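The block underneath contains the structure these notes are about, expressed in structure tokens.
Here the complex is missing a single protein chain, while all its other protein chains stay put.
For chain A:
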Amino acid sequence: MKLEVRNCGKQYGEQWALQDVNFTLTHGIYALLGPNGSGKSTLMNILCTLLEKTTGTLLWEDKEISTCENAYLQQLGYMPQTPCMYEDFTLFNFLSYMGVMRGMPKSFLHQRIEEVTKKVELTDALDKKIRAYSGGMKQRAMLCAALLHDPKILILDEPTAELDPLKRILVQKLLMEVSKDKMILIATHVVSDVEFIADQFLILKKGVLIEQGSRLALVKLLDGKVKEVKTTMEEYQSFKQQYAISSIRYEHEQLIARVLDLDDTLEGEVVTANINDVYLHLFGEKYAVL
């Protein structure tokens, strides 16, 4: 299982939404990170063949995708950023419809509907109209539709954006469970959702893939540079101008700031960095070194 993206670019009018992107996916979970407008959805749409790329090639099992499009799409489960279900259908209707459109045999379809809705805890809502669903329910329903035919490739565009903490954990576990024999690409800006489940991180900034690697590799960028500094409110006001601060909290009436100290000038307890710190490091405007 191998999906290769070579020199991929996408131009909207004058503006490049995606520029010279290169990476290779095999099995496992890949997290695609980047702020709003960085080109995540654009990249995913290109991978799903919904969008024509301006430059570059896409290879599935070393073959140009346009030459094996049907076989490729059979293997693909896509979840778009905005739900696009039929509001007047019940979830059962919608999933049956998707099954019919995908040419799944009836008995297998019913079995799968039962399985996937159970996994995302929507079994009770199967006969409810989608119009009456909450945002989080709709998102889980779209996830069901993507998982329905048990595809090898899963492309999920912000699957957890509207979920409550328990459902986030549920979806994380679900993705971990199914990831063994699948290739899963998740776009998100909720870093904590993918921090521990993703094997690889792809980080997009203004359409350019600026970092790519495992969690440990990324965290290494900030080795020894994240410090927890004991401070006061007045002091904090002044040095928040100079340093990137990833969080502040009170502990025993003492203000503690988590600071990215790139030049090693501050006194404080060195802590291990996390992906959030890396994200701040890469995108916190003033301090971004890249």
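Operating definition for what follows: contacts are C-beta pairs under 8 Å (C-beta built on N, C-alpha and C of every residue); 3 or more make two chains touch, one makes a residue touch a chain; residues count from 1.
Note that in this section contacts and distances are computed from a predicted model.
According to UniProt, the chain absent from the figure is "ABC-2 family transporter", selected among "Protocatechuate 3,4-dioxygenase subunit alpha", "ABC-2 family transporter", "Phenylacetic acid degradation protein PaaI" or "Lactose 3-dehydrogenase subunit gamma LacC". Within the whole complex, the absent chain has one touching residue among A:9, A:39, A:80 or A:207, and that is A:80.
Touch with the chain omitted from the figure is made, among A:11, A:93 or A:212, by A:93.
Touching the chain that is not shown, out of A:6, A:102 or A:152: A:102 (per the contact rule at the top).
By the touch criterion stated above, the residues of chain A touching the omitted chain are 48-50, 70, 73-74, 76, 78, 80, 82, 84-86, 88-89, 93, 96-98, 100-103.
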